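There's a structure below that I have some questions on.
Of the protein chains in this complex, all but one are displayed in their positions.
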Amino acid sequence: MSVFEREIVVRFEHCDAAGIMFYPRLFALVNEMVEDWFAAMEHPFSALHIDQHEGVPTVELEAEFIRPIRMGERLTQSFRVLHIGHSSCRLLHEARVGAELAARFEHALVFVDLATMKSQEWPLNLRAAMTRYEDHL
Amino acid sequence: MSVFEREIVVRFEHCDAAGIMFYPRLFALVNEMVEDWFAAMEHPFSALHIDQHEGVPTVELEAEFIRPIRMGERLTQSFRVLHIGHSSCRLLHEARVGAELAARFEHALVFVDLATMKSQEWPLNLRAAMTRYEDHL
Amino acid sequence: MSVFEREIVVRFEHCDAAGIMFYPRLFALVNEMVEDWFAAMEHPFSALHIDQHEGVPTVELEAEFIRPIRMGERLTQSFRVLHIGHSSCRLLHEARVGAELAARFEHALVFVDLATMKSQEWPLNLRAAMTRYEDHL
Partner (left out) sequence: MSVFEREIVVRFEHCDAAGIMFYPRLFALVNEMVEDWFAAMEHPFSALHIDQHEGVPTVELEAEFIRPIRMGERLTQSFRVLHIGHSSCRLLHEARVGAELAARFEHALVFVDLATMKSQEWPLNLRAAMTRYEDHL
């Protein structure tokens, strides 16, 4: 099992007029994690979307926001893979400020052919790479 | 009971390299509905955030994405109020393309003092206005 | 000559932690004007980009920001066409709050084949429609 993790500084642009992170931008940061994960597994989004006309749209998201996230704070984002299905997977994301859990998401995405938007089976090498991050908790 | 509703055209900017709506932008559109609702209830976000230093951060969100949303499609966004608590409320948002349900969100937000980020009771006139949109299904 | 114009309310999402419009979002609003213009000329961006694999990328932009734009203000956006070239055009955008000029942009865009990113001549019917907005000042 391996956790995918990064640390970012909360930027001016992430924050709203209240000086706290605007939640749609946290979802964009969550999506960046998924993008980095696919790149680390040698399926970068550029090849996936542009060359292969495949994508991984989000089909479900359950989010809990526990603590406001403020400009300038260091945010640690991490996720683990809860489940890998035939053509989908389920991730558990966490965002922490220091030791405090700030937000938590369960996130299901599905592997699709962009032409038809139908789900399709994960390629074997991608699936093998994904399992290295799997963690049944 | 009253449903809050609007129709928009899916813009170039809402879409990703796959030509479908990027889901963090759908959350921004959901937030616009909440902003319009508060304006309709005579608590515009500018007065709320800037003058009164109060806000309504999202604390929970459960989203289901049922069908891709494509550039140029007409999207009907609506929500109803499922529950009004002491200092929070729970909304059910739907996004449709024609007759087809494209996405569905349950959304809990809380009324806070921005200085302390502590929840506080809804003002009476705001709460009275909110109840006009309440719908226990 | 015809001026293309719309009025919007400055949204929560357009504003930064200072409560004023974050300038990259004003460029997104400028781009919406161009998108609406192409739709009004019966070349909607969805058909242009997805079906015809053509686009109108920005090649030059000169912007002047004269007055801050605040959340809740009504912003009037307008533009006129300064010049139509073989495969490009030059627009003059203005953004006003009431009678006050808030920002002003000169904006050159070019008509391209997205596969090659090479410029190509405007289609005759599109060019004819564009000239109806031309204004040499």
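Couple of notes before you dig in:
Order as written gives the chain letters A, B and C; numbering starts at 1 within each chain.
The rule we apply is simple: a residue touches a chain if its C-beta (ideal position, glycine included) is under 8 Å from a C-beta of that chain, and two chains touch if they have at least 3 such contacts.
The shown structure was predicted, so the numbers you read here are calculated from the model rather than taken from an experiment.
In the complete complex, the hidden chain is touched by one of B:L48, B:M71 or B:V110, namely B:M71. Contact between subunit B and the absent chain runs through residues 12-13, 15-19, 22, 24, 71. Within subunit C, the residues in touch with the undisplayed chain are 16-20, 22-25, 27-28, 31, 45, 49-50, 55, 57-65, 68, 114, 117. Residues touching the missing chain, restricted to subunit A, are 9-13, 19, 28, 31-32, 35, 39, 44-47, 49-50, 70-72 (touch as defined at the top).
To be clear about the criterion, only the chains that are shown with their structure count from here on.
Annotation: the subunit A:subunit C pair of sequence copies touches via predominantly the same residues, more than half of the used numbers being shared. Subunit B and subunit C have Cα centroids separated by 28 Å.
Our note on geometry: subunit A versus subunit B, Cα centroid distance of 23 Å, whole angstroms. Once the centre of each chain is set as its mean CA position, subunit A and subunit C turn out to be 33 Å apart.
Residues of subunit A in contact with at least two other chains: 16-19, 22, 24.
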